[in-house]
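Please see the structure below; I have some questions.
The complex is shown incomplete by one protein chain, all other protein chains being positioned as in the whole.
And now, chain A:
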Amino acid sequence: MSVTGWTTILVFFLTIVVLARPVGGMLTRVLAGEHTLPSHILGPLERAFYRLSGVNPDEEQSWSQYALAVLAFKLVCFVAVYLILRLQAHLPLNPAGQAAVAPDLAYNTAISFLTNTNWQSYAGETTMSHLSQMLALTAQNFVSAAAGIAVAAAVIRGFTRREAGTIGNFWADLTRLTLYVLLPACVVLALFFVWQGVPQSLSGVVDATTLEGAHQTIALGPVASQEAIKMLGTNGGGFFNTNSAHPFENPDALTNFVQMVCIFALGAGLTNMFGRMVGNEQQGWTIFAAMSVLFMVGAGILYWSESHANPAFAALGIDPIQGNMEGKEVRFGIVGSALFAAVTTDASCGAVNAMHESFLPLGGMVPLVNMMLGEIIFGGVGSGLYGFILFAIIAVFMAGLMVGRTPEYLGKKIEARELKMTMLAVLCLPLVMLGFTALAVVVGPGTSALSAAGPHGFSEALYAYTSAAANNGSAFSGLTANPFWNVTLGIGMMIGRFFVIVPVLAIAGAMAVKKNVPTTSGTFPTDSGLFIGLVTGVILIVGGLTFLPALALGPIVEHLSMLRGIFS
């Protein structure tokens, strides 16, 4: 570890602190349908979209109508993406002549992108045509991110309204977020990336003859346009197989820094939007602070772990000073790789600039734990905030139990129905993560896909289902997904998305109809340091009790084996 390394982490964090308020203000204005700079230019487009689709943006929906609209839209996305991937050989913009994507892989990829997971069972440059990359994958990156933010906005509206039956209009939220937030930001970002060296080309490959006379085929494509939304929308699905480690996706330390900032930008802004919408920015900053504590602890442990060399290398005459460089790029070094890994799994991004599978056991455990906690540390765009609100509800409930009062959050009574919905959403994640892992490590088609033996093989399986259920998309990528994995991971991704979205919208609907309870001296303040401690504790206890046994079987055993020099 070094001073420059800690400087990088600190400057990164300060950048997020500074961005939270302006981004939050902008999101609030866009979602309220107010005028913004992009809406002056793209306003006619928005109105044309509503006219053609028969949407009245001012007509609000109940929570169930809002949820149905989300599900209907996702169904269309699934069918369309599946068809594009299956038919890509017959469609234009396929300079490398890619064949049709196999059925199980097309199903897995379609779910992966519509749930904002972006798990890659495929290798981009050898599987996808340019049309598939753009029309299927890049477009899904936009709309799945916009849908996530839309749901978060609807949930917040539920808390802010009194005796109301509606929580907003999904179609209007979806359109406005895409047109006025994601698209303009991505145009600027993508141009910056191209300037820094990320290709944006419609040709397939460049053939070069190396200095030693060998032939080198260099894959190209419309990379920058996908790179921008991949980070900003916390999607994470890369153009190339090795994602942001590929020099064409992430050419230098500056693009690396910008990519990390993009991953957190909207998630951090949403905490501020939350504060603004509930009429007390302090409420937003409290959530921001709790998230920051968890972020710093994870990033610190990862940086510390990866700064160590693999102890097995010492006897081979290898200098330990660089740390664990297997699966890392020289231009990012340890801190650029460790911080990226923490950020991408705090949020549900899943882009990687280093191979998480090659991290030392405790270093690899941090991304795993980040995802197991539900990706509520800034989190996926939208999903991070509504995921955090679930934990906040549990925290006020526990506080209520301690003093014997009906719990309240943001002036609303939390009652049995909301708690049941919260528990449904919170418990479905471990069920998928642990249940499917247990299945995969005992059946033949499950174990045959694992690249590693022993505890590391277990970690590989656990990481895959954790990543799928949490809608992250990063992987211990030694795993070669076969139809068993593609199907089960697809189910896991869907449960992880929709078994959270529907209950959380139901909570929003229940909140909207309630009256406001006046704040009294007996009200537990949810904008205080005490609340930060309580909610952080709840997150860690829920995560710890649920996952510690599984972590003991995987990374912890592997760490002890490494220290004893036991290999498998």
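Brief remarks follow.
The definition used in the following text is that a residue touches a chain if its C-beta (ideal position, glycine included) is under 8 Å from a C-beta of that chain, and two chains touch if they have at least 3 such contacts; residues count from 1.
Throughout what follows, contacts and distances are computed from a predicted model.
Choosing from "ATP synthase subunit a", "Carbohydrate ABC transporter permease", "Peptidoglycan glycosyltransferase" or "Potassium-transporting ATPase KdpC subunit", the protein name stored in UniProt for the chain missing from the display reads "Potassium-transporting ATPase KdpC subunit".
Contact with the undisplayed chain is limited, among A:247, A:435 or A:544, to A:247. The missing chain, though absent from the display, is touched by one residue of A:135, A:164 or A:540; that residue is A:135. Of the candidate positions A:69, A:302 or A:396, contact with the unshown chain belongs to A:69.
Residue A:357 is the one among A:60, A:357 or A:408 that touches the chain not shown. The omitted chain makes contact with just one of the residues A:168, A:237 or A:336: A:336. Within the set A:37, A:99 or A:206, the residue that contacts the chain not displayed is A:206.
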